[in-house]
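Scroll down for the structure; my scribbles are underneath it.
With one protein chain withheld, the remaining protein chains of the complex are depicted in position.
A and B label the chains in the order they appear, each numbered from 1.
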Amino acid sequence: MFSRIFAMVRKEFRQLSRDRRILPIVIVAPLLQLFLLGYAANLDIRHIPFAVADYSQSAEARELIREFARSGYFDLVMEVDDMRKLDPLIARGEVRVGLVIPANFGAHIGRKSRASLALILDAADANTARIALGYASVIVERFSRRMIIATLNERFNPYSLNLRRMMEEGEGGILDPRIRVFYNPEMKSRNFFVPGVIALILMVMTTILTAASIAKEKEAGTLEQLIVSPIKKRELLIGKLIPYVIIGFIDAGLVLFVGIYWFKVPFRGSILLLFFGAALFLMSTLGMGLLFSVISRRQQQAMITAFFALLPSMILSGFIFPIENMPRAVQYLTYLIPIRYFLVIVRGIFLKGVGFSVLKGQFIALFILGFSFLLVSLSLFRKRLS
Amino acid sequence: MMYTIETEELTKRFGDLVAVDNLTLRVKEGEIFGFLGPNGAGKTTTVRMLVGILTPSSGNARVGGYDLLKETERIKEIIGYMSQHFGLYEDLTVWENLTFYARLYLKDKRKSTLAANEVMERFGLDFYRDHLVRNLSGGWRQRLGLACAMVHKPKIAFLDEPTAGIDPVTRRVIWDMLYELAQGGTTLFVTTHYMEEAEHCNTIGFIWQGRLIACAQPSEVKERIMGEEVVRLRVEPFFPAFEFLKEMGEPIRDVNSYGDAIHLMVKDAKEALPVIERELNSRGFSIKELTKANPTIEDVFVYLSRKELKKG
Partner (left out) sequence: MERIAALTVKELKHIRRDPRSLIMVLFFPMLMLILFAYAITFDIREVPTALFDADRSAESRGLILSLSSSGYFRMIPVGSYRATEEKLNSGEAWAALIIPAGFARKIDRGETGSIQILVDGSDSNTASQVVAYLKGALIRYSGKLLFKKSLREGRLMNGSPISFRPRLWYNPDLKSPNFLIPGLIGLIMMVIGVMLTSLSIAREEEDGTLEGIRVSPISSLEFIVGKLLPYILIAIAELVLILIAGITIFDLPFRGSFSLLFLLSLIFFVSILGMGLLISTIARTQQMAWLLSLLLTFLPSLILSGFIFPIRNMPYFVQLITYLLPARYFIVILRGIILKGVGFSQLKMQVVYLVVLGSTFMVASILRFKKKIA
């Protein structure tokens, strides 16, 4: 019995090693994931970009802004003179938090009456938003207490209604932050993730399916018959891809339907634009799958390669781990990942309702990537046996 | 006389292995050229080069008037190819396979349907029209493979082992079809390792370890190339006699079994016959038949390969 088992084991190892690509992949890929998870995957929220519209230009306002900037959690990106200018900044994702300080801020604080403050949060990424809110609250809280103590030290009157109200409520006291939550008012992280899951599933399905396509014909020996015929390279590759394009679109339609009607993820943008984006995205994923198929001799090889290319994509795409938290070098790497752009497009259209002008860059990038994959596949594919 | 296939020092190397070694041959229009050789001799490699899917290491060829290296894709338009795996899709029907290949070559849906019907009738595949290839037996698959290769009526057809693993009856049927095709003007380049099939061909090329060791008509091969003569012997008991004859040496040059008979290669049959008879009788073997025989193609081939072995 053992000899038979041993014979099988030996055969299996031989088959695995014959395929020169598999074993190295199986060794290298986990290490790669390890590196990615170790360096890139970061859930800690730091350096949240924020902008300020300070109408009061008072010393107190400046001190508050300094508190934010010094906290280590927020990075002051811009000061604007009009709070309407904050909206496009948030829409574009350049800024996650907006602080609006009204003109009478300093005056109110001086008179020990309530000063208000507006906090605008981009809650598309509810997780970051909530943590940002938490930090912001703490900063505001501390500032508020300092102000109270500073200005009221000698004139403490326990019967002052104002004071009582401020302190008993225990909320910020002298500061009354009005919080406006953008895009995802209930701050449900699901609204952030569902579009991401849609993109992820689409990517996985289409890439893996196409990866097997050409390699399967190679394995079955039917590719030989095809390359003997006068069919042109591009005709062959396109013909092979079209069914997967169809499947890809059907899948996309189905998951979008579920996302919108079952999960009630708010859909604020143009569905046409979304499908256009999906088409470009499919071009990338199918192109990638095709590339793997062309360079592989066997289905197994193709599919394993595709899978291990997908794993880093999942981690680095911004699906779970914010790209802004990754080291610079890794952030540059993410420019090569198609799903990164599609995520921005999907989230933008779903939650922010933005249009083509804002997403222009993403579309162009997707197109370039997809086209390149297809081009490389075409040139690597030869109507010859190797 | 038009030559539809001409090769010049066609060579293919895989690393250190020379699979095809300076092959030079010519095939006339409308003839059946048989490319004979044992497995691994380089037959399939040669065919793959000639149909343009394997790039030669050196040398060139002209197929159908087109240059192999420079006009490869144009060659593909005028040839048919049947690979050893037949290139059939298991999960499609006979009809679906035929129409697919027809459309690939003919580019017109209506013409393709007509051509597929025609070739289906000719090859007797009507009955299996809607059967999945997966469910067909070997013989019928072979027919289908041939049909797919011919559906677009190519001028030249390359058939790699079209009768491998087939029963003799079906084999005869297929060769009948091949004759018909050749009569219609199609040039057929057929590879096989069945020696007796060589009799069907107009010209035979022997390939051995990548080299063309002979190329002539079957009759020529048997008469001129053969440098030895064949003695046919039936004797009892068979195996001990066989062993003895192998050790005997002159005048016996080679011993091969042939069904229930033994073929002995000798330099001169007339001189050898009495010697053999004496030796066998003196050892108590009982001779049933001992005559000079006509060499078969197989005999020739064995002789030639022995010669090559001695050379190398």
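FYI, a residue touches a chain if its C-beta (ideal position, glycine included) is under 8 Å from a C-beta of that chain, and two chains touch if they have at least 3 such contacts.
Since we're looking at a predicted model, the values are computed, not measured.
Within the whole complex, the absent chain has one touching residue among A:Val80, A:Ala118 or A:Val197, and that is A:Val197.
Shown as candidates are A:Ile242, A:Ile271, A:Leu336 or A:Leu375; the residue that touches the absent chain is A:Ile242. In the full complex, the hidden chain is touched by chain B at residues 89, 91-92, 96, 100, 103-104, 107-109, 112, 132. Chain A residues in contact with the hidden partner, per the touch definition given at the top, are 1, 4-9, 11-13, 16, 26-27, 30-31, 33-35, 37-39, 41-45, 126-127, 130-131, 134-135, 137-138, 141-142, 145, 149, 152-153, 156, 158, 167-168, 170-171, 173, 187-190, 193-194, 197-198, 201-202, 204-205, 208-209, 212, 216, 219, 231-232, 235-236, 238-240, 242-243, 247, 250-251, 254-255, 258-259, 262-263, 299-300, 303-304, 307, 314, 320.
Everything below uses one rule, namely that only the chains that are shown with their structure count from here on.
The centroid of the Cα atoms in chain A and the matching centroid in chain B are 62 Å apart.
By the touch criterion given at the top, residues 220-222, 224-232, 383-385 of chain A touch chain B in their complex.
Residues of chain B touching chain A in their complex: 48, 51-55, 73, 76-77, 79, 81, 83-85, 87-90, 101, 104-105, 148.
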